[in-house]
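A quick write-up on the structure given underneath.
Note that one protein chain of the assembly has been removed; the remaining protein chains are unaltered in position.
Take a look at chain A:
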Amino acid sequence: MNFSEVFKQSNQLCKVSPDGKYLATCVQYRLVVRDVSTLQILQLYTCLDQISHMDWASDSLFILCAMYKRGLVQVWSLEQPDWHCKIDEGSIGLLSSRWSPDGRHVLNTTEFHLRITVWSLCTKAVSYIKYPKACQKGIDFSRDGCYMALAERRDCKDYVSVFVCDDWHLLRHFETETQDLAGLEWSPNGCVLAVWDSCLEYKVLLYSLDGRLLSTYSAYEWSLGIKSVTWCPSSQFLAIGSYDEKVRILNHITWKKVTQFEHPATINNTKAVVYKEVERRPAVGSDDLSLHNITIGTTLFNTQSKYEICPLPVQLPVVKPDPDRANPKIGVSTLAFSSDSRYLATKNDNMASVVWVWDMQKMSLEAVLEQTSAVRCFQWDPQRPRLALCTGNTKLYLWSPAGCVSVQVPTEGGFQVQSLNWHCSGDSLILLGKEQLCLCYMDTDQEDKFFRTSVQVAGMFLF
């Protein structure tokens, strides 16, 4: 595993182009495009203000930079550095900006969700979509880029509009049976739309592409409901995480619950492996107060850590949420399927330092990773069943079915990993600190060995 040098970055705006060739980073009001393999700067663009959002077009030819405070969007072309495009939303304000799947339209949501403005870069045409709903996830494009589903609110009722992205033709418009729609998401095959209600009511509705209601699912009533929803990449399962600390898995044929994954504070499941991160402060022993201690003084501040396999049963640290506060820190907030749909990683908010990995074939708990601090972010390798996670310290953690390992990011000045992103090839990782970024290269041939040794190390603690 190799690490690149550290680059500056602001607002954690750093993205690899969809084709995996370029790396775009924002530093204040500048946009820097680098070659991923050499990290040489290819282009440097200067925007009008500090950039608050940046995104690549699907064909990796254009980059969108949004400055929400100014209500401005600037688009840059990689092929023609002289080409420029500036979209001014004027005094109506700008809340969010995104590309359409074809990379030729920019969708701007104005302030107060007044409307969505669709700007065409081909024809300079502008069109409006009124009544977008302000919610958790009110807009979603199907994976093939053909359709866009949009949550709307009219006359105090929730509606869903399905647009054809090609020419923004309204294909379907239907009312949903929700009290207060919170989000919608297309299945990866683009044929089913999952719509869920706000946390006050546990309700998931599944609509066909043509607007037919396929099924409704509700696990319980009265108490707080859905917290997160994710489709499995094969469209076979829909995972629903809720405030009752459970994940329910629906199947794609009957849309009934296949199984539910609970997140107990005590793990008795003998089939699951519990990896516990153990911090090891270097050299505080009796004979270690010798001279060499000073020479390795730099690592004194970076406590080393390793994983140990805990014998079951294991008691996990649980934080009781304050019942008087809104949005209590409890329940499954993050769900992620591995790219091969084999594993599901979850995080339960009242056990913030624990990541759970479930095997979708055996429908059982595969591994539990207990970190020393709260997990900030985790993401699956887009090519392999390999999970990367960070906890806001100087380490990067990786899990694969073969084992679990923690890697110190070898940079000066305490690079704290706040977030991470996989390169689409799965060969490298982008680690984002507060104002820095660093690339981590996985040696593909060494990686197996690396994991094997890590397993051996972990295995030693089995005795």
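Just so we're on the same page, contacts are C-beta pairs under 8 Å (C-beta built on N, C-alpha and C of every residue); 3 or more make two chains touch, one makes a residue touch a chain; residues count from 1.
Throughout what follows, contacts and distances are computed from a predicted model.
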| item | value |
| --- | --- |
| Identity of the absent chain, which is to be given by its UniProt protein name, from "Nicastrin", "Synovial sarcoma, X breakpoint 2 interacting protein b", "Aspartate aminotransferase" or "Proteasome subunit alpha type" | "Synovial sarcoma, X breakpoint 2 interacting protein b" |
| Residue among A:210, A:279, A:322 or A:443 touching the omitted chain | A:210 |
| Touching residues (missing chain, whole complex) on chain A | 58-59, 77, 82-92, 102-104, 112, 114-115, 117, 119, 121-124, 126, 131, 146-147, 153, 155-156, 164, 166-167, 169, 171, 189-191, 208-210, 253, 282-283, 287-288, 290-293, 295-296, 460, 463 |
